[in-house]
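Quick one: the structure is below, and I'll ask about it shortly.
As you look at this complex, bear in mind that one protein chain is not there, while each of the others sits in place.
Here is subunit A:
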């Protein structure tokens, strides 16, 4: 019985992978993972992105609230109460810092296409000369 379930799970996984390879073929590994998970979430839940975020927030903040109000408490939560209390704020802060670092790096590494601009200027002159020969006057 367990083997059957496991086999079925593997088949489902493989179907997903097939679907993904046909539909979400990408150049980089990072995008592959993002798209595959994204595809699974979107097709299985059919939620808007806002609902996904709210669901995530409730799944996280629900237990968190229960712990910080000591509705739920055990040895672990009592021992690490301070850390748990600060966890959401810490996560937001880390996310902000990482985001700023990523954006800063991307701004820094944004290609400046000087060569392309030069090439275009030359081609504009070529085009004007050629079109003038064919009877189209440009200012």
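Everything that follows uses one rule, which is that contacts are C-beta pairs under 8 Å (C-beta built on N, C-alpha and C of every residue); 3 or more make two chains touch, one makes a residue touch a chain; residues count from 1.
Keep in mind that, in the parts below, contacts and distances are computed from a predicted model.
Participant: If you look up the hidden chain in UniProt, what protein name do you find among "Dolichol-phosphate mannosyltransferase subunit 1", "Autophagy protein 5", "Ubiquitin-conjugating enzyme E2 1" or "Cyclin-like protein"?
Facilitator: "Dolichol-phosphate mannosyltransferase subunit 1"
Participant: Tell me which stretches of subunit A touch the chain missing from the display.
Facilitator: Within subunit A, the residues that touch the unshown chain are 22-27, 31, 34-35, 38, 42, 48-50, 99, 102-103, 106-107, 110-114, 116-117, 120-121, 123-124, 127-128, 130-131, 134-136, 138-139.
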